[in-house]
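Just one protein chain is left out here, and the rest sit where they should.
Note that the chains are named A and B in the order they appear, and that numbering of residues resets to 1 at the start of each chain.
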Amino acid sequence: MQITQDLLQALPKHIVIHGDEMTRPFECDGLSMYRQKPLAVVLAENIDQIKTVIELCKIHNTPIVTRGAGTGLAGGALPLENSVVLGLSKLNKIKAVDPEARTAVVEPGVRNIAISEAVAQHNLYYAPDPSSQIACTIGGNVAENSGGVHCLKYGLTVHNVISINMLTIDGEEVTLHRDDDGIGLLALMNGSEGLLGIITEVTVKLTPKPERVQLVMAGFDDVRVCADTVSNIIKAGIIPAGLEMMDQFAIGAAEDFTHAGYPRDAKALLLCELDGDEQSVEQELTKLLALFSTASTVKVATTEQERLTLWQGRKSAFPSVGRLSPDYYCMDGTIPRHYLADVLEKITHFSAHYKLRVANVFHAGDGNLHPLILYDASVDGDIEKAEALGTEILKLCVDVGGSITGEHGVGIEKLNAMCHQFTADELDVFHQIKDAFDYSGLLNPGKAIPTLHRCAELGSMHVHNNELPHPELERF
Amino acid sequence: MQTKLPKALANTAHGKKAADILSSCVHCGFCLATCPTYQLTGNELDSPRGRIYLIKSALEDNQFSPSSIKHLDRCLTCRSCETTCPSGVKYSELVGIGRELIENKRPIWQKVARYGLRQFLSKPALVNLTKPFTQHSAIQSPVIERLATKGRVLLLTGCVQPTLTPNTNHTTKNVLTTLGYQVEQTSQQSCCGALDHHTSASTTALIKIKDNLDKWLALIESGLEMIISTASGCGVMVKDYPTLFETDDAYYQKAITISKHTKDIAEFLVEQDLSSLPKKKVKIAYHAPCTLQHGQKLPNLVEGLLTKLGYELTPITDSHLCCGSAGTYSIFEPSTSKQLRDNKVENLTQSQPELIVTSNIGCQLHISKGTGIPVKHWIELLDCSAALMEV
Partner (left out) sequence: MNIEQIQQQVLQAKPLQIIGNNSQLNTHFANTLNMSVYSGIVGYQSEELVMTVKAGTTIAYIENILAQSDQVLPFAVENKQSTTIGGAYAIGSPELRDAVLGVKVIDGKGRILNFGGKVMKNVAGYDVSRLLVGSKGQLVAVCEISFRVLPKAYAIPSSTRASIEPSQSEAKQQIKQNLKNVFDPNGIFI
């Protein structure tokens, strides 16, 4: 292809990857269900090279898919047909740290955890911590507005980014700042999934390490009691730094990998982390332990090592479940917290109906569910069943007032579900917003926002407010 | 990850194993973070996930050109990715399969170079000739002799260790003798097979390995308590013998028995009463070899042992990363190897240690080329006879 020749001519050879054999490992990201080989992959080493890629892609009318570490779970970095993948993993320098102002300026390919490691000496850290934080990049975090286990208290990526530099489709450098007067362009860029611009630099907010961090694990014999405890914790005026729930299936899987000491016979488990100054943590701990009186096991982490081991089980839970099944499909719906027990019960029913196992590992404090649907792609019809089950779960989330994605993004995976959450008019606005930034439609086109045509064909256009699916569930 | 191997391959033992390993990978990408080569290049193709994909493609479509070989050769087989992988992907076994696959496709000059190196290193007579130029350190204390009060153990002396760092085996013998063990030694000829295995000469490796298995099994049957390795590279090879045989092979069970009877010297000592051993006040930096922490899955073992013995260990940044030695890697991939060594030396010397110690001869020799600080096997710290002489 001409574009590949032009890229090879304009850029150093070692950063342009082309040909079937070499581009194949880039054909998918963390969601390997969907695959598409790009024409070429460019691993840019500086901003000028990115500009060159944009320029050449515009000349050849070739879509650009920006990629960080390729850990996304919604196919946001899935290459498009005849596209060029722009990899930013080589841009991995931490450019500046200002311990006084509590900020760090980093290139987009810097790994999430590398920021925290670099600023640890100043007793600071970068708060958002997606499970893939050891590998995922900050550019990808901004593109997906990544969450993590600690965003109940410390917010999502959008709350922890102070400014970004981005390149427009015309190769113009634009700085967007949190304190900009007028509309929130920076907020808009968070979670825009590579459709609006290419992020070239991120200034993040750093958070002081709390004086004390206290993790408590509680196992419950009953899922409903566990779910209700989640609401009771918030009701009691506590905002834990993290509040995670796992069901029995997930507990077993995580325990097999980490040997963290999770109670295998518990039906559900909570990991609740308190942080702050010594006194407030102690007060909240007393309150929390009282709320955990309904638990069958309670374990208060006594050492930092114990705390990390307990967290490791949770953070490795997804891939650990992968040991139990050839394939799994990870959902990411959010619901108002007080529906937790009802929704989990419904998911159990769906699981029985479709005869597919579902493991639940999720951010209970945010009402952000991660049902993992286990299936075997080599069994005929299993993929379709898994997708149907997933759709049911996401519809349920929307129906109780939640969302089809809390932190993984829409990517390619949830395009159909978007039709359920938004009206044609709303989707029209989204498409126009893309046009406002990218009139050429070359930045990751087709991701994140479904075409109206697709939704119409799907026939599952947004359910209007006057219809109430699942009338058995109590509402506001 | 969904994998579709061609029928002919899918039905072979190799194919089944590969398909199993590939399906356990969920493509999460966690392994990118701890892969030393990905950290240097930022290229998916130089990451475990990328290499798994290259091997997958090769198995599915038989598409494998020198470009793929380049990226596979760049893998250190440090197995850091295995430690990080939450899905339990047996990466090194898959890479083993991949390496066999590429061997036929290698350019002829590469084949010759590899053959030559293999022949040289595994022939003690040849290696010994180089002693005047290559010896790293000499024996530094007298031999201890004492009547055995405990069992018999077999010390794996290694093929190059007796020539280049003889003091390691010597001290180990002294320590074990002091503790009351009767120490037997393998001959310098009986290599563990790692060298051949890692340069893709699996047939040669298997002949040596079968020979070892028969000899050592006879010793165990006659009451040998344990096989002890002082080079974690050899240790991991012996412990992994079972992965080299099909389960219905007669040697599979033998390999399991030998694997169970093999311990790294630290693993063996940690269960012993070490109060009779000397303690010296030196500030040391310990380099954990990949073959020990990732391969044998024994992280923090030596660190714990040395701390217990009273040594002050300096904290090491990125202690999970490879030093770049990685068997014959330093010979075939010199530039990556050197870059990794420079990074490693910087991290090891950050807190100005008086001494750097490690658990594997490969790392020891490689690191010492990059620093003026002496690099030893940690067991040399416990030289009882030296301590006796001091008193």
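Note that a residue touches a chain if its C-beta (ideal position, glycine included) is under 8 Å from a C-beta of that chain, and two chains touch if they have at least 3 such contacts.
Just so it is clear, the model here is predicted, and its values are computed rather than measured.
J.: By the document's own contact criterion, which visible chains does the hidden chain reach in the full complex?
T.: Touch partners of the hidden chain, whole complex considered, are A.
J.: Who touches the missing chain here, A:185, A:213 or A:458?
T.: Touching the chain that is not displayed is residue A:185.
J.: Out of A:19, A:401 or A:441, point to the residue that touches the absent chain in the complete complex.
T.: Looking across A:19, A:401 or A:441, the contact with the absent chain belongs to A:401.
J.: Over the whole complex, note the residues of subunit A touching the chain we left out.
T.: 144-145, 147, 151-152, 155-156, 158-159, 163, 168, 170, 172-185, 187-188, 190-192, 231-232, 234-235, 237-239, 280, 334-338, 363, 366-368, 401-410, 414, 417-418, 421-423, 425-427, 429-430, 432-433, 435-437, 448-449, 476
By definition in this document, only the chains that are shown with their structure count from here on.
J.: Could you please specify the touching residues of subunit A with respect to subunit B in the complex?
T.: Contact set of subunit A toward subunit B: 17, 19-22, 24-26, 28-33, 43, 69-71, 87, 89-90, 92, 109, 111, 113, 132, 134-136, 257, 316, 318-320, 322-323, 326-328, 377-378.
J.: Looking at the complex, which residues from subunit B come into contact with subunit A?
T.: 1-2, 23-24, 26-34, 41-45, 49-50, 53-54, 57, 63-65, 67-68, 84-88
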